[in-house]
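Of the protein chains in this complex, all but one are displayed in their positions.
For chain A:
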Amino acid sequence: MADSDGRQVDSINHSTGKICKELTKEEKQRLRKEKKQHKKNKKDDRGPPEKEKEKEKASVLAPSKPATQSPAHKAAPVPVNASASESPVAAEKPAKSKAEQRAERRARQDTERASKQGKKEGGQQSASSKPKATPNELQPVVKRLPEHIQVDDPAALKKLAKKLERQQVRQINIVPLRSDYGYKVSLFSHLHQYSRKNPPTQQISIPATVIHPSIVRLGLQYSQGIIAGSNARSVALLHAFKQVIQDYSTPPNEELSRDLVNKLSPYISFLSQCRPLSASMGNAIKHIKKEISNIPSQCKEEEAKRRLQECIDSYINEKIILASEAISKYAIEKISDGDVILVYGCSSLVNHILCEAFEKQRKFRVIVVDSRPRLEGREALRRLVKKGIRCTYVLISALSYILPEVSKVFLGAHALLANGYVMSRVGTSQIALVAKAYNVPVLVCCETYKFCERVQTDSFVSNELDDPDDLIVTRNGKTHLENWQTVKSLGLLNLVYDVTPPDFVDLVITDLGMIPCTSVPVVLRVKNVDQ
């Protein structure tokens, strides 16, 4: 049974002293009814600030979370309640409109619930954007702002702390809140900046029996940069989930389809504390959660687990491995003999394409452009040289020198946004810009599972800040930035991603074919209809 009252995406919770123990179904229903009543009484009381209102709603949410299957939260996000940063504004709204809004919202949710009876959506996602409305209802979806870009808002931080607190079992705080490191550039004070020397695993208490060890290991690998690259991260995540599902056993009074999703939520919070989730990971998680919640309740546990493992395997196979085969096939048509191809950094997909093309006896040479501080291009260089491809290596500052020789530019992508912008490793936009100035075609290769519905116009609002100490370098025995922390007005900025405008990109090669950058929302729409 679903609760219908303004259920936001359950990011807010105030534990009113209740611990999320495994309550029986009846108890949960009773609690839910009580809370509904409680809330109705409070509806007329306009005085309380927004926070309290949120608390009430949250307390409605808390015990019923395990049973949550309401698709209501899909369309629920009312701008007023969704983002804490708007809370002071909302608190001043007149009473009447609040009630009206609530009533409207409830009505809307009822109709939607009726239309989406079959579909069940899993719990919560900490960093991914809102799931969109069904294609036949063009709802104005107002997205809830992901937490990881609201670091400068103390209310949002409090929310996150509470959410992590809520995900505790037996009073052990399993997902530690990671603290920021170093002076942050003022333009980016809304983002987290962690140090690699402080992995989040140090703060996990023992016994950390609640987070599966393979997830802990994965989180550590993410935060130390051992696993990098969106395909690698997604595949590692899915393998870890397979392990989790393998070791999972349904508790006595629960259904696998609901409980497993709830078990996964703290894992996902933990991983996003280690390193913010990528768009590909977000899509993979959504898919898995959907699959889990689609497991029919009469399915036996072993059967369900086997089915889930198969599903994960087929996801990896279809979306990543076969997709890269398809993309290589298209891309090889674009490589002609005598080409000089420029690549940037280390994209597994682009490397695969070049190796395939080389095997198919195309004659070309490659220029690998690299940039500090990650120097990922060296890895790409090693792989290509091992294959036997002729390579040249330059740093990104030498781009204008080397571009007159280049005939094509192949770039990988981290995500493709719905307004046609390409989100990729920092420096990609620069390469596209200079290539455009020299009239060199730019081709972006990206699998469709990396398409995401977010829109972004600059590299500031939603980005990731890496460890600033990476920029420090010792040359000729002198390290100028050694004590940058002590100098008050000095800041180091180590961005991870940037967005490339679509007019710099000539072609996007996906497993569905070769499309222009602006067709990304079309592909997204088609994918939704399929689902």
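Heads up, the rule we're going with is that a contact is a pair of C-beta atoms (placed from the backbone, for glycine too) under 8 Å apart; a residue touches a chain by one contact, two chains touch by 3 or more; residues count from 1.
Here, contacts and distances are computed from a predicted model.
The listed options are "PRELI/MSF1 domain-containing protein", "Translation initiation factor eIF2B subunit beta", "Aspartate aminotransferase" or "Erythropoietin", and the UniProt record of the chain not shown names that protein "Translation initiation factor eIF2B subunit beta". Only one of A:Q150, A:S234, A:S278 or A:S429 touches the absent chain when the whole complex is considered: A:S429. Residue in contact with the omitted chain (choice from A:L160, A:I245, A:I353 or A:I396): A:I396. From the options A:A326, A:L495 or A:V526, the residue with contact to the unseen chain in the full assembly is A:L495.
Those residues of chain A that touch the chain absent from the view are 185-187, 371-373, 378, 381-382, 385, 390-402, 425-427, 429-430, 433-434, 437, 458-460, 471, 473, 475-476, 480-481, 484, 487-495, 498-499.
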